[in-house]
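Removed: one protein chain of the complex. Kept in place: all other protein chains.
Right after this comes chain A.
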Amino acid sequence: MKARVTVTLKSGILDPQGKAIEGALKSLGVDGIASVRQGKVFDIELAATDKAKAEAALKAAADKLLANTVIENYRVEVLS
């Protein structure tokens, strides 16, 4: 089973890396960029075949390690 965990900074948390990317995109002349925030994507393969079990495992992974919930939010998706 394939899954994806997406970790993003909570709103209100300053993201200097996102700001630098935003500045670079603007200087490249890419039109219409209002703002950029950088996050992380984890593509995970699971042995589980039960969707609910897989989601529970991914949630545990995100809470225990993948995200620092002081500053980050995460989203869990089972893809197939």
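As a working rule, contacts are C-beta pairs under 8 Å (C-beta built on N, C-alpha and C of every residue); 3 or more make two chains touch, one makes a residue touch a chain; residues count from 1.
We take it that contacts and distances are computed from a predicted model.
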(Q) Name the omitted chain as UniProt records it, choosing among "Phosphoribosylformylglycinamidine synthase subunit PurQ", "Peptidase M16", "NADH-quinone oxidoreductase subunit J" or "Putative aldouronate transport system permease protein". (A) "Phosphoribosylformylglycinamidine synthase subunit PurQ"
Q) For the chain left off this view, which of A:1, A:48 or A:71 is in contact with it? A) A:71
Q. Going by the touch rule given at the top, which residues of chain A touch the chain that is not shown?
A. 13-14, 16-17, 20, 64-66, 68, 70-71
